[in-house]
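Yeah, one chain of the complex is gone here, protein chain that is, but the others are all in their spots.
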């Protein structure tokens, strides 16, 4: 697998009035060519901040890289100047955001917004750019693209605007597309259409996608691999099957059990008690321990390192240490594990 | 046979009537809500589910139609006292945990507002006690009473909103997308709380949401809305296992579930209202296909759906 992006030991803090907010506290992951990596987490987990750091979109006055590197195309993105980053943004790495209302400039016809990146990054004439733009609109499923080029964002629906945003982001065939909760604000049927579109385009353009979301259903639909973030760190990372059918971190268990499944019926939903940690003063041990019924004494003292579960699957929890006691995950998680060859609870004969 | 708590009959809520931008948010819907049940109301943006909730509780004056609460009409000419009576019986929980609490008021006063308006506490000691009890009921601490909303997380604020609604001891609560703005793990906290409260206090809920999995979990019956109309109404299990209206089928087929194998095999159905080919002559209304399962259809469609389900 060719690695197209490598994030190593990334640490980033915000210098605020109240002090230093450690938004990212040591994040490691790679992005392979052609795959979709989903980053899952809740508010405050650091998932948006991580991707904005890759794009260097955070205000330089308050956001500070404390450690680590982001390797792309043989260069460390954390060390590049803004001018050099401008050559990368929109061309090599593109980003789409959650709110299609505010992602588009309301005072510019969408045709211009589409040709803008083309003209900036590529040496083509205005007419050629227009042609490419029309093709892009057609590619994202917009009917009558020639007419719509002259229209303004407010004349489109939410789903249509998101299609335009996707078209703009893919205009220069970027190597990486970062999608930050692109379907969260959309209705379920529109969401389904947009996800189908993205998967389709990914195959056509052969781009790698980092997909941020808090919706595990969407993750199951789009992801090849999944990274679960909590409190500024990745707590578990693996293939989509490994994460959904053989999760190892109590937070992942919590997330999976707090969603009703078709079998839940009347059983009480497992709810993770409490709230995410305050990153102004992060706990020195395992950040999730305070909310976990599986907490160990060591969780209060030291942050767990990553323990390998398979070549593609690791989790940062002391529960995977050889000396740790065997614990029983929540019932819904056990039900999932029953279907996964290689898990403790696998029923179904030999692996 | 369960008692009916609410009867909504031919409710219509139109905005900007007669003008070019007339919006028929709720367009002639009828359904009943039984005592002690949780009725889920789902649909996508613009379908009118929130407007329905707000019309029932009379935040809007209905354009037409009636809402009967225990036999009494909520709409129509009413005195201030009558309206106040309804305020004690029906309450609402809102979607936005940030905008639903007055930033300038202390939690104590926010929760006690209903108590103050209706004079439910004889003195300030009793008032305080009532607020503390309510805070405990929703899983928060007494100390929180002296704090301001901005000091709480989203999930905690939603619980404050629930405490506020409970302060007047209502029988019926409309929950208008109460968990949409919350993180997944916090949603479970709030949903569990609502279920607990329902058991303890015998509350009746109208649960408005667009997250279909959560709605199925919490509701006894579910109504599906599409552009101001109710297209299907059935017990929760029945709706999911046997959706009859093509829109419901399309909606359910679009939900992604946290199960990669299911996702790999899921095929989405799309819905086009034109397939019905309704004409002026068609009498399109809610018809009962099987006990408790209603679908909006014409006479023609009714026959075909009925025969299809019989042959199943």
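As written, the chain order gives the labels A and B, with residue 1 at the start of each chain.
Operating definition for what follows: a contact is a pair of C-beta atoms (placed from the backbone, for glycine too) under 8 Å apart; a residue touches a chain by one contact, two chains touch by 3 or more.
Simple rule for what comes next: contacts and distances are computed from a predicted model.
> Considering only the chain that is not displayed, what protein name does its UniProt record carry among "ABC transporter permease", "Carbamoyl phosphate synthase small chain", "Cell wall polymerase" or "MacB-like core domain-containing protein"?
"ABC transporter permease"
> Kindly state which of the options B:88, B:268 or B:287 is in contact with the chain not pictured.
Counting the whole complex, the residue in contact with the absent chain is B:88.
> May I ask which residue of B:9, B:78, B:128 or B:147 touches the chain that does not appear here?
B:147
> For the chain left off this view, which of A:14, A:230, A:270 or A:307 is in contact with it?
Final answer for the missing-chain contact: A:307.
> Which of these touches the unseen chain: B:13, B:38, B:156 or B:187?
B:156
> Please identify, in ascending order, the residues of chain A that touch the omitted chain?
So the residues of chain A touching the unseen chain are 9, 28-30, 234, 237, 273-275, 289-302, 305-308, 312, 314, 318, 321-325, 327.
> Mind listing the chain B residues that contact the chain we can't see here?
With respect to the unshown chain, the touching residues of chain B are 54, 57, 59, 80, 83-84, 87-88, 90-92, 94-96, 98-106, 113-114, 117-118, 139-141, 143-144, 146-148, 150-152, 156, 161, 164, 168.
Please note the rule applied: only the chains that are shown with their structure count from here on.
> Let me have the rounded angstrom distance from the C-alpha centre of chain A over to the C-alpha centre of chain B, please.
32
> Contact residues on chain A for chain B in the complex?
Touching chain B: residues 42-43, 158, 187-192, 195-196, 214-221, 240-241, 244-245, 254-256, 258-262, 264, 268-273, 275-276, 339 of chain A.
> Quick check on the complex: what are the chain B residues that touch chain A?
44-45, 153-156, 183-189, 191-192, 195, 210, 212-214, 216-217, 240, 250-251, 254-263, 266, 268, 270-271
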